[in-house]
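Following this message is one structure expressed as structure tokens.
Only one protein chain is missing from this complex, and each of the others stays in its spot.
Here is chain A:
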Amino acid sequence: MTIFSLYIFDRHCDCIYYQDWHRTRPIRPPSIPNFRPGVHRLPPPLDPLAAQSTVRESIFDRDHAVSNVITTNGARVLSGSTPATNRGYTGLPFDEETKLVYGVVLSMRNMVKKLSGRDETFTSYRTNTYKLHLYETLTGYRFVLLSDPSTDSLRFVLRQIYVGPFVDYVVRNPMVQLDSRTEGIDNDHFRAAVDAHMRGLSMFGT
């Protein structure tokens, strides 16, 4: 029983926030042209020196790995997409992954609506390794949570995040640009509040 990751998408289908907890496979940072600030705390791929100083909040903190690469290469890692910087990352890059998550949510949702009228909403699906929960607001924000397959519905958690931290630290925060299309909504208060909320849940294992 545990929680893997949280994605928030805005009405332009862009991922504006990402946070992970017990992910089994570390995520690969996005390639340079697709890098959007303020979405996640993955080390920026372009500048290895900056990556060194960035504190990555995921438990799969790869900072030490990155710095190892830098030292073995004599601090001359030039391009973020070279295999050297991505050593240890096996999955898809972040931007590809969010596109896939959004794609699957959108098509499932449309399929459900087509199958049985407009009043029915898509809430979750489950595979043998994970469960995806969706909470959608009327204003087009979509909160997606990946959790252990054995958990009950966690939509209420997503709603709590919307009502609590999201409204308090994103909507009411004038420094966060909603609808910006170029930047995410990440800020320290929001990240801390979401983290505390998740860790406070009974299904949040260790």
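By our rule, contacts are C-beta pairs under 8 Å (C-beta built on N, C-alpha and C of every residue); 3 or more make two chains touch, one makes a residue touch a chain; residues count from 1.
Assume contacts and distances are computed from a predicted model.
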Undisplayed chain, where the name is taken from the UniProt record, one of "GTP-binding protein", "Trafficking protein particle complex subunit BET3", "Alkylglycerone-phosphate synthase" or "MAGE domain-containing protein": "Trafficking protein particle complex subunit BET3"
Residue of A:Ile32, A:Val167 or A:Ala192 in touch with the missing chain, whole complex considered: A:Val167
Chain A residues touching the omitted chain (full complex): 137-141, 159, 162-163, 166-167, 171-172, 178-179
